[in-house]
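As you look at this complex, bear in mind that one protein chain is not there, while each of the others sits in place.
Presenting chain A:
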Amino acid sequence: MFNSVMNAPPFWHNGPAPGAFYNFPGASTTPQDFRQHSQAPVTTATSIVALQYKTGVVIAGDMLGSYGSLARYRNCPRILKVNDNIILGAGGDYADFQYVKDIIEQKIIDEDCLDDGFKLKPKSLYCWLTRIMYNRRSKFDPFWNNFVVGGIQDGEPFLGTVDKLGTAYADKIICTGYGAYIAVPLLRDAVEKNPNLTKVEARQLVEKCMEVLYYRDARSFPKYQIATIDETEGAVVEGPIDVNQNWNLAHMIQ
């Protein structure tokens, strides 16, 4: 009588089949007004290495824009001077970074136009970044970035970071991406042995970390930028700097 047990005919025309739900005629039940959010990152930048020393902050990041495993763009600056008392580094999606960077730069222009002598402070930018990142994650449409904010506020150095969820913390040592696994242990060890680093020592440490990261992080690049900020010399972004490569050991690795 039935073709198969699985395909019993409906009780009546357009009615439910035994054990099945009634399909009401008319509007389809599939939603039409949805938006696809939370896309994946496309062109990405890797680790940021940042260190706070006695009187200031150093932030470094290489200049590679990766397209998955392809080393696609090799001249992508992602360390910037925001104003005289803030430097900023970014990792993750490069397009999202450029979008946020444009907003920050416009904020600085608007502030300069007021001409009241007030300037954005590092903790204010850090707090603001926390809010925009949390706001976008709550819309399921995150900015796929890690931001590292460095600066001088009330004569004290400040170093803080915000990730794509809005998770934020301030510390003397901050590394994102692979740097969190490779550079943080090197830096924590060095700072434990010498808690009051000078600017030169801090820079040398960060340069060493960029070298080690270049050896081990497959998404890294031997060309990088370093930004430093302190009260005497202000905010300076240097680079492109080349990694001091030393492959003398290479022949010993089987």
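Here is the rule we go by: a contact is a pair of C-beta atoms (placed from the backbone, for glycine too) under 8 Å apart; a residue touches a chain by one contact, two chains touch by 3 or more; residues count from 1.
Going forward, contacts and distances are computed from a predicted model.
One chain of the complex is hidden; its UniProt record names it "Proteasome subunit beta type-1", one of "Proteasome subunit beta type-1", "Cytochrome b-245 light chain", "Mitochondrial import inner membrane translocase subunit" or "Cytoplasmic tRNA 2-thiolation protein 1". Across A:Ser138, A:Thr198 or A:Asn244, the single residue that touches the chain missing here is A:Ser138.
Contact with the undisplayed chain is limited, among A:Ile108, A:Ala180 or A:Val212, to A:Ala180.
Within the full complex, the residue among A:Ala20, A:Ile103, A:Leu165 or A:Val236 touching the omitted chain is A:Leu165. Listed residues A:Ser47, A:Asn85, A:Thr130 or A:Ser220: the one in touch with the omitted chain is A:Thr130. In the full complex, chain A touches the hidden chain at residues 38, 40-41, 68-69, 130, 133-134, 137-138, 140, 142, 144, 165-171, 180-181, 184.
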